[in-house]
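Let's look at chain A:
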Amino acid sequence: MDYAKENSIIEKMQPEFKDASFRVVKERRIEVKLPSERLYDFAVRMQKRWNFLHLSAISCVDWIEDGEFELVYHFWNYDEKVLVMAKIRIPREETSHFDTLSNLWQPAKFFERDIHEMFGIYFDGSEDMERYILTDWNGPPPMRKDFITREFALNFYKYREYEPQWLKDMMAAGEGNE
Partner candidate 1 sequence: MGEKMTQRSVWEKIAAKLSKRSLWMLHYCTGCGAIELPPTMTARFDMERFGIGHMVTPRQADILLITGYLSVKTLKRVVLTYEQMQSPKYVVGFGSCTINGGMYWNSYSTMKKLDQYIPVETYIAGCMPRPEAIIASFNALIDKIDRGEANSWKDYYKNYDFYKENQDRVFEGPIETYNDIKADAALFKI
Partner candidate 2 sequence: MNVVLWIIFLPIIAFVIGTFLLGYSRKFTARVERRYGPPIQQVFYDIFKLMNKKTNISHGWMHDVAVLMLLGGTVLTLYFIPVPGFSYFAQYGDMLVIMYILLIPSLGMALGVGETANPNGSIGIARALTMLAAYDVPFVLTFIGMAMLNNTTSMYDLMVIQQAGGVATWGIVTNPLLAVAALIALHGMLGKKPFEVVVAPHEIATGPMVEMGGKYLGIMFIQHAIAEVVEMTIYINLFLGGALNWFEYILKLFVLWTVMLGVGMVFGRFRTDDAVRFMWKIPLPLAIIGVLLIIF
């Protein structure tokens, strides 16, 4: 497969973002790695010039060993039928900050709010960063890698005592653990 369509899109983008790296992942998927301060410019051009009207999702990955959060923006073009994944990295802090895209795409509101709750990244300039899903949650942002749900749950909730003989035998034989 020659990826003619994908390459032509990359050619359009490349001159304006010389500090970014572009890669065709497969048919209809393009990956772009950007410095974080360039993302807003990129997003504006994506929407206004290159006609990527649909912000499919914003994903966040916690790379705890690198001390960084990776934000992945998935843009979809209705006409060209191509999805661009723009990846940026921001430093991982107690409360990381980043710029919002919610003034460009309405759906970004939900995704940013969600990332704020789950990872503790505050998006400056967004109208609404209130808790949405985890309104009753007092712990740390749960999706961070240093929060281990298993330990939390075992300490916090009461479980039913259930230790039949077969389970004890199995545990004694050293089975049943991961």
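Here is how the candidates were picked: all candidates are chains of the complex that A comes from, given by their letters.
Note that in this section a contact is a pair of C-beta atoms (placed from the backbone, for glycine too) under 8 Å apart; a residue touches a chain by one contact, two chains touch by 3 or more; residues count from 1.
On a predicted model such as this, the values are computed, not experimentally measured, just so you know.
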Of the listed candidates 1 or 2, the one touching chain A in this complex: 1
List of chain A residues in touch with candidate 1 within their complex: 134-139, 142, 147, 149-150, 152-154, 156-160, 162
